[in-house]
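Complex shown without one protein chain; remaining protein chains in place.
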Amino acid sequence: MNDLQFLTWVRGGGLDIAVGIFLLGVLWRLFEIYSLGRKPDLSAPRHASGASGWHTIFRRSIPPPGMLKRSPVSYIGGGIFHIGLAVIVFLFVPHILLITNLTGLSWPGLPSQFVDLVAVVTMAAMVVVLVDRIKNPVKRFLSTFEDWFTWAVTFLPVLTGWLAVQHLLLPYTMMLALHILSVEILLVVLPFTKLFHAFTLFGSRWYNGRVNGHKGVPV
Amino acid sequence: MSATLEKGIRVLKEVIDAPIASYFNSCVHCGICAEACLFYTETGDPQYTPIHKLEPLRRVYEQEYTLLGRLKKMVGLSRAVTDDELGEWQELVYNSCTLCGRCSAVCPVGNDIVYMVRKFREGMSASGHAPEGIKGAVNRTITVGSPMNVKLPAVQAQMKHVEEDYGIPIPLDAEGAEYMVMLSSMEIMNFPEYLAAVAKIMHQAGKSWTLCSTAFEATNAGIQIGNSDLARVIVSRIVEGAEKLKVKTVISPECGHAYTALRWEGANLIGRPFTFEVKHIIEVLGEFQQQGLLKTKGFETDRLTFHDPCQLVRRGGVIQQPRTLLNMVAKNFVEMPDAGYMNWCCSGGGGASAIEEGEELRLQAFRKKKSQFDAVKPDRVVTACANCRIVLEESLEHYQMDLPVIGLTEMIAEHIPDQAPHAATKS
Amino acid sequence: MSLDAIPVHVINTPPAEPGLSGNALPLLREISELLRHLLETGATGTIDLSALPLTPADLEWLQDKLGEGEIAVTLQANGESTLNETACSGVWWVVHRNTQGAVTTQFIEVAWVPELVKAHPQDVKIGQESLELLISDL
Partner (left out) sequence: MQGPLIDTLARQGITRRTFLKYCATLASMMALPPSAGLAMAEAIAAVRRPSVIWLPFQECTGCTESITRSHSPTLEGMIFDMISLDYQETLMAAAGFQAEEALHNAMKDNMGKYLLIVDGSIPLGLDGAYSCIGGRSNLEILKEAAEGAAAIIAMGSCASFGGIPKANPNPTGAVSVSDIIKNKPIVNIPGCPPIPAVITGVLAHYLTFGTLPELDDKKRPKAFYGETIHDRCYRRPFYDQGKFAKTFDDEGARRGWCLFELGCKGPVTYNACATEKWNGGTSWPVESGHGCLGCSEPDFWDAGGFYKALSMPADPLKIASAASVAGAAAGVAISVANRAKKGAARSAHETTGLADLEK
């Protein structure tokens, strides 16, 4: 298989399979998790929960008072790399073209030089959180194979994408193919690892917010 | 004599629900919950990371309720939870967790870790892994009616004292009263001033109230041990008493877990909504103050600070009232760092103070509280939870700090001008 | 044949490269180094401008800095070539064009005289022979 054949496969059959497994996994896992249900809360609410669930979904992205100082690497490093990933995935022009092709939705992107910078910053932040995971006693204690694995699976698409754009290490065709392949690996493992927090995070924050809202605890 | 691992696992299978599933799937091992837990911050021991305290529960969830977990278990990639393992986890689930809820408040993915610890304790108690200290408290509450072996005659003796000292009658089993006042054993035994304070306040407000002879004890060790069946027995007594006396509102005493048990868990335990309201005494005082029924005279001039009981702030939503009340009677009220929503626990809540073998760890964790005190150097500490109060007093003594701890209700009551019995309430 | 012969209307020409890349300044230093070398050893040197990442603005800047000298040589060899001395003596700006007039290569040559200007001995010999022949025929 040569470079272009490899690229053709990852853009064709490979992507079909990856997207298929991703969709299958996401739906299966969402059903599996949320069908367990919960009992209605019979205690009288302090006041109606209202939008507390939604509030929490947004507010939990910001560190609570005093926590930034206690866990700066997690908050700053984590914040940067999550925002960076979002910028790269949703505001890099070739990625928008892909999304447009799939969904018909389109929006303006950012200059490629800027996205390039974001990619470098994102990778730096990811390396910092990795070093923190190795050095911080709590993170090291909690970490399992899955944590290292998912870090790599998230890092590789950024790295290969950046190398491809920068024409480093390997010919562009090969690098682009590897980039797409790494995204496919990410898609395949996402529903079955902790990366699924990209979906359950909203449910978890919402549950937490609802319970607090019910009790009148600030959310 | 019938607690088994199998029973514990079965109970866990019962209590695992969608929020727990969502929480476990959301955890990214970021370790931020550890930074919010005083048992980690004061020991530096990563095993006290809150989410780690739930590891057996996570495995039960994964192995029972996820397809991949079942496969992993089948091929030996995921070990089954063993009885010995649960035994090892006792220290993590009980001794080193006060259900303070700071972890739930900071988790970036929104996991309510305390919710899960509470549920995990169901399985721990059903498999016989609850600590002896809490088991004893539950035992006494169920058989005698109070975790500290307090019986009705002791309460009656107290009532008599108060009536004599203040000339205010204490109603018992008065049907149709607006408020039914609950006590905690701690107050009956160690802080008798509480009853007098409530009497003075009610008298000034001109509200009808009563104690109940069959349900005077508000604390619920069943919640602390994490057993709904036993918690239900205890809470049912209060529901029966309140419904028998047809009261409008049941007042939880200055006790965090009593409030949680009654206010948030009670209706769910008995499986139907209450026919009466449940309020913490501080909420009631706040209402009286707003309605102009609470009048105080004079001010404390020494430096005071307020220790927020976890169950009142993070798990209960009562944050502003104690501050308003304190400012009514104190000139020199200072807030500790992190006070309010993110206040640090006294280190002995959630049943932890009943665990003898956990004392050393508890005292170590108390250093967090101590640092808060050291930051503002108060002359006295005010709080609104008898359990916090006793834990603070004991710990302060251990660290040889001369820092009196007082109840907020008592302090308010001290500033209520003496009044003739049955005098008009509007002065 | 140039594009003009074809009835094509170009709506817009490719945009000019923006500004200076900063690559021209080091070139000046290199030229100065080559001149020093020429003076010391007599060895010539050449810089291939087409092979360097220079923008049109860079080239303009360089040309401006080097200035115009006294000698301009034009060579008609399968397209025009110009070999012009810059204001800096010994530095020659060499441009080769193809028959269409498009620039194919550009060099900076540091030499007493550009290599291409010099007559080759073999060619001189041929010239001499034909001159001899011419004389003998007279």
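Labels A, B and C are assigned to the chains in the order they are written; within every chain, residues are numbered from 1.
Rule of thumb we're sticking to: contacts are C-beta pairs under 8 Å (C-beta built on N, C-alpha and C of every residue); 3 or more make two chains touch, one makes a residue touch a chain.
In this text, all values refer to a predicted model and were calculated from it rather than measured experimentally.
In terms of the touch definition stated at the top, the absent chain reaches A, B, C within the entire complex. Of the listed positions B:V138, B:M342 or B:I355, the one in contact with the omitted chain in the full complex is B:V138.
Set against the missing chain, the residues A:L7, A:I80 or A:A125 yield one that touches it, A:L7. The chain omitted from view is touched by exactly one of B:V81, B:A126, B:A258 or B:A339, namely B:A126. The hidden chain makes contact, of the residues B:L230, B:L294 or B:V318, with B:L230. Against the chain not shown here, chain B presents residues 1-4, 7, 10-11, 13-14, 16, 64-67, 125-126, 128, 130, 135, 138-139, 142-143, 225, 227, 229-230.
Mapped onto chain A, the footprint of the missing chain covers residues 2-5, 7-8, 11-13, 15-17, 19-32, 35-37, 93-95, 97-98, 101-102, 108-113, 167, 171-173, 176.
Summarising the interface, chain C meets the missing chain with residues 1, 3, 11-12, 14-15, 46-48, 50-51, 75, 77-78, 81, 96, 98-100, 102, 104-105, 107, 115-116, 120, 122-123.
Just so it is clear, only the chains that are shown with their structure count from here on.
The touch graph of the protein chains shown belongs to none of the named shapes.
The most central chain, judged by C-alpha centres against the centre of all protein C-alpha atoms, is A. The greatest centre-to-centre gap from chain B, using C-alpha centroids, is found for C.
Among the chain pairings, A-B comes first (most C-beta pairs in contact). For the pair chain A and chain C, the distance between mean C-alpha positions equals 56 Å. Distance from the chain A centre to the chain B centre is 38 Å, each centre being the mean of its Cα atoms.
The distance from the centre of chain B to the centre of chain C, each centre being the mean of the chain's C-alpha atoms, comes to 90 Å.
Multi-chain contact residues of chain B, defined as those touching 2 or more other chains: none present. For chain A, residues touching at least two other chains: there are none. Here chain B touches chain A in the complex through residues 16-23, 25-32, 34-36, 40-41, 44, 46-47, 49, 51-52, 65-68, 104-112, 115, 263-268, 271-274, 277-278, 313-319, 337-338, 341-342, going by the rule given at the top. Residue ranges on chain A touching chain B, taken from their complex, read 28-29, 32-39, 41-44, 46, 56-57, 60-61, 63-67, 70-71, 74-75, 78, 136-144, 147, 192, 194, 196-197, 200-201, 203-209, 211-212, 215-218.
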